[in-house]
Structure formats: structure tokens, C-alpha cells
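Please read through the structure below; I'll follow up with questions.
With one protein chain removed, the remaining protein chains of the complex are shown where they sit.
Labels A and B are assigned to the chains in the order they are written; within every chain, residues are numbered from 1.
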Amino acid sequence: MDASILSIDGLSLEFPIYQGAVRALNGVSLRVGPKEMVGVVGESGSGKSVTAMLAMRLLVADSYRVTAGSLTMLGQDILQASERTMLGLRGSQVAMIFQEPMTALNPTRRIGDLMLEVIRLHRHSGRDEARAEALSLLRGMHVADPEHVLRTYPFELSGGMRQRVLLAMAFSCKPRLLIADEPTTALDVTVQRQVLLLMREKARAMNTAVLFITHDMAVVSQFCQRVYVMYAGSVVEDGPTAEVMAAPRHPYTRGLLHALPDRVGSRVPLEAIRGTVPDLTQLPRGCAFAPRCPLAREACRERPPSLPVGHAGWHRAACWAVQEEDGQP
Amino acid sequence: MNAPLLTLQDVHVRFPIGMDWLGRSTEWVHALNGVDLDILPGETLGVVGESGCGKTTLAQVVIGLVKPTAGALRGRPDSATARMQIVFQDPQSSLDPRLPVWRIISEPLHVERRGKLSRAALRQAAMAVAAQVEIPPDYLDRYPHEFSGGQRQRIAIARALVTEPDLILLDEPTSALDISVQAQILNLLNDLQRRLGLTYLLISHNVAVVRHMSDRVAVMYLGQIVELGRTEEVLRAPLHPYTRLLLESVPRLGEPVDEDALSATTELPGNRRLPGGCFFRDRCPLAQAGCERPQALAGQARLRVRCHVQAQEVPC
Partner (left out) sequence: MASALAHSLGFLWYRIRNSPLTLIGLAIMVAVLLVMALAPELAPRDPNLVDLGERLLPPSHAHWFGTDEVGRDLFSRILFGSRQSVAVALFVVPVSGTLGSFTGCLSGAVGGRTDALIMRCTDIVLSVPSLVLTMALAAALGPSLFNAMLAITVVRIPCYMRLARGQALVIREMNYTKAARTFGGSHWHIVRWHVFRNALAPIIVQGTLDVGGTILMAAALGFIGLGAQQPTAEWGAMVATGRNFILDQWWYSAFPGFAILVTATGCNLFGDGLRDVLDPRQKGR
């Protein structure tokens, strides 16, 4: 029934700490279908990175506790999967790239060694075959002199070049899903554009679905067909990107879009969302956004709102006020 | 016309890297290659550029952490040197994690008065500025890790205000902050400038922030200013090809991306060995005869461009 690559349903997760627990995820539901490029937007504490790390089971075992929900990737129950299963998935079926290209590459080894290692591990190819593959991947990333790059060490390359190498490594095994966690936040804007275009081109060519995590709304609007907006560990709004950006329904999404400096004239005070992100160890009983929300009412402080039932493609907001307006039960 | 608060005249800065066996430097990083800049009182001057353009070094030269290798820095022609403070990008690392916040805020005052102020006086001063940045007085005994990113940046701003400076250097003040927090901090900065008559030198790679905050903007590339003028003119109708490239690359909400950008060269030429002539020549769509000569910042008082081709387009 479900051809989705990644399927998360009502997932709740917490990190036990001294005198309490950090409730990082609170009933998150999201879906990535084949060949889709889906964006997840949120600020710090929204849980977007935790979701990505959990999907790859990269969180330190025993440091977290899943209190509800499920996470299925390519048909496998990731929460229960053994490390062996995960090893088979990571790198070959699912790839991930991170924000800091500086630290993602082993500084003591040459690029060639790093790339060959990944290719040979998953494709069991011989040395020469792997080398040819690495060269062709780098050429596919519009790298001018791939032979030279294979011989260099990471510190000799710029941030943008490193990210291109990482993308090449990520795509080397034709994964079904690529999880990109803020891949261009640390890069210059001119380089960012190139890297994102490359990522899109490769994903289309290899039929790879992409889960794109970022805080940059503009980038999401340019590259992703659907978007999820996260706040304090829940999805507060989801839908087709163009609709969500043009006509946001959830007060938080509206607040975020209105806080962008490009929207107003010079020196005009920005519409800042008052208050601050809640402490994840002490989430309020009702909606996590209620203390800062201009539309907050009684119901909002009682129960946390949830996304109305509906399939992906609809534009939904997890907000009592909005649902009341729509006449939802 | 008000006399400038600070003037940079043909400032060059280079850092030695790599040494031969005798201890002499073999290679240099040319961070600033001839910067001329006036900072006028009461304005916000934005400096925008990508990594390697030298904007961080510019901040360090202005604040006095780095001495120019060539060129000069002049203060106000009349009185004492302009009093300056700096607000750093990362609110996490710019506050000493083991000092209570009131000590952090009052530290500049303590140093300026050579330790003669009493503990009570320092606390009092800290409370006064903390009120201006909306940090409640009972929070002042806490430690930085007990505050959020936005609050820490407020503390850093309070620290910059405590000695009543003339000029505040804002080095990427909101780059490490969330969007909603950024809006609050930008509003606060604008408000403080109006109330206290401050001058800001705002350095950022975020074009939207610079556009929102600055009166004038300087675009930097490889240690030089390539375009300088009023914000609306430079950012709305840029003349220099690099400024155009930069503005085109900034993602805009809802606008599709130009696919041709894929094959363009985007690598910055290194600043170890400077290119001859115009630094932007290799990437410039307008490159032609005359570009092999070093370009000068030319134009009118309101708008200057470092490009012999585009200098002709400057409106009079």
C-alpha cells in the first residue's frame, strides 16, 4: 500500500537527562515518496536534525528513548532494526550529508582514498573500477580536474568543493534516499546555489528521493515540492511548498515568513514573534506555540493540536484556531 | 558634512604563513589589498562579501586587533580616537562561560577605569545597560549557558554599550541566530541606534540583513571594495559584475533558480597569489581589453565602482 521511502508516524522521542528529559520529538509524522524532494524547515530546537539522525540510527544508543510512534524506511522498521541491517542500509540505500563539510572528511587521508573506500565497501568493486567510478562521479559534479582532486587532502579544498565531494560520495551507490541536513548553511551564497543545483540534478538522474533539512525558507521554496514546518518537536504545518509559502496557515509559519528582513523596507521594524522557543524539558500541556501565539485561545492551552487527517498533498496546519475556521471536527 | 568618525586610507594587510628554515615567511595571505573607507557619524555602513573577501580582517583592523601592513587608519580630525566596541558573531564563544553575566557586561568598564570602580558600581552599570537590551536585572547573576542564543547576543550587545562608545562593530551579529530571534535583535539594534545616536559598521554575508539595516554598503571581493554607495542604489541596481553575481545567487522566496548557474566558475581565486589586473576578471561576463590593468575605485561621491567598464554607468 505504501510505496513511500520514509514514513514517520506519530513519533515521540526524549533524551533523559539530569532531573528530567528533553522532549525532542512530540508526535512527528512525515512522509517522503519516491523521487520527491521534501523540505523540513525549522529553527533550533524544532527537532529536524534529531529526526534525520534517528532515521539513520546515528543517535547514540541508550541516550534516547522512543516513547511513541514508528519510523519505517524502505519497508524496514528502523526503531527495531539491528545494527547489521542498518549497516546494510547506510551508504548504499540511504545516504546522508551534513552541514559542516570541514569536519565530515577525514583530514588525514586523501580524497581518493576516502572515495574509493566508500565505493568498494558497498559495490565490492576492484580498485581500478572504483577509481574510474570516482572520477566519473566527480566529473558529474562539474569538478574541473578530478584527478588532481583525488590526490588532494581535504584541507586543501574549499568548503564548496568538499561538499561536492561529499555529494559525490553520497550518490556513489545510487541511494534511494538522500538526507541532507543543512548542507549549504556553512557555504557562501554563490557556492550554495551551485551545490544545490548539483544535488537536484543528480537526484533527478538517479531517482533518489531527498529529505532536505534547513532553516532557510527561500532555499526550500526554490528546490522542494513539499515542505514540513517544525516547531518544538512537532510538525505544525505541511503541504505543497508554493502554497505554504504564499499563504501560510499556521501562526508560527506566518510569523517566520514575516520576520524575514527582505519583506519590509529599510529600517522598518520587523514583525518579530514575541517570546522565545520553549524549553524542551518543560513543554506546556497544550500547544507548544500557544505562549507566543496571537491567536491563542482556551483550547490551545488544554490539548496539543494535531494535523487533521488527510493525505500528503493537502495543505494542513496543526492549529485549533485554523481548524475551527475550517469547520473541522 | 560631518567629519568621518574613522578613515581607512589604502589599507593593506597580509599575514605570513609558512616559514623557511631561517624563520622568514615564504608565503603571504593577502587579506586586504588597498581599502579606502570613511565611516560617517550616525550611519550604518554595511560591508558585504563572501568568505575570503577580507571583511573579517577589516573588522579586526578597525577594532585594533590587527595592524595594517601598509596604509593608515585615522580617527576624527578634532578630538580623541573614536571609542569602539565589537559584537561578535557567535554568542556562544564570545562570552566567558565561567563568569556571571554582570561581570561579562561590566568588563570593558572595569578595564577602561583600570580597576578603580567598585564591585557595586560595576554591577550598577551592568544593570543599567541590561535594562536597555531587555535582560531582567535578576538574571545578571546567571551564567551564559543558562541563556538562549538570542539572549546571549543581547548580553554581548550590552557589553558593547557599557562604555558608551561612538562606533559599534557588528561582526555577523545575527548569522548564528534563528530567523525569529534575528528579527528581535535587528529591531533592538535599530532602536538603540536611534536612541543613543550610535554609528554601526555592520559586516555580514547576509545580503537581506545588510539591505535592511544599512544606509551605505560596501561590497568586498578579495580584499578590495568593489562597489560603495547608498544601499538602495547598490543593492537594487548593482553595477559591478561581482555585486550582480552575488545578488543573483541569493535565493529569493518563490523564485525559480537559474539552471545556467551550474557550469559557471564559482571558485574564488586564492588570496595567496593575487591575480594581476582586475581580480574578478576570470569570472566576469564583461571582461575585455583594459581589465588586465589594476582597477581603481572610481565614480561619484555617492556611488563608486571598481570597474573601468561600469564606472561609466555611474549616474551623475
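Here is the rule we go by: a residue touches a chain if its C-beta (ideal position, glycine included) is under 8 Å from a C-beta of that chain, and two chains touch if they have at least 3 such contacts.
All values derive from a computational prediction rather than experimental measurement.
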item	value
Sole residue of B:Thr44, B:Thr57, B:Thr163 or B:Gln295 that reaches the chain not shown, by the stated touch rule	B:Thr163
Option from A:Gln19, A:Ser82 or A:Thr108 whose C-beta touches the chain left out	A:Gln19
Candidate in contact with the missing chain, chosen from B:Asn33, B:Thr57 or B:Gln85	B:Gln85
Selected from B:Leu6, B:Leu95, B:Leu122 or B:Cys284 as touching the chain missing from the view	B:Leu95
Hidden partner interface residues of chain B, rising order	63-65, 84-86, 88, 90, 93-99, 104, 107-108, 111-112, 141, 145, 159, 163
Those residues of chain A which, in the complete complex, touch the missing chain	17-19, 281
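Everything below uses one rule, namely that only the chains that are shown with their structure count from here on.
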item	value
Chain centre separation in whole Å, for chain B relative to chain A (CA means)	31
Residue ranges of chain B touching chain A (in the complex, touch as defined)	50-51, 148-151, 178-184, 186-187, 190-191, 205, 207-209, 211-214, 231-232, 245-246, 249-257, 259, 261-264, 266-268
Interfacial residue positions of chain A with respect to chain B in the complex	43-44, 142, 158-161, 188-194, 196-198, 201, 215-219, 221-223, 242, 245-246, 255-257, 259-262, 264, 266-267, 269-273, 276-277
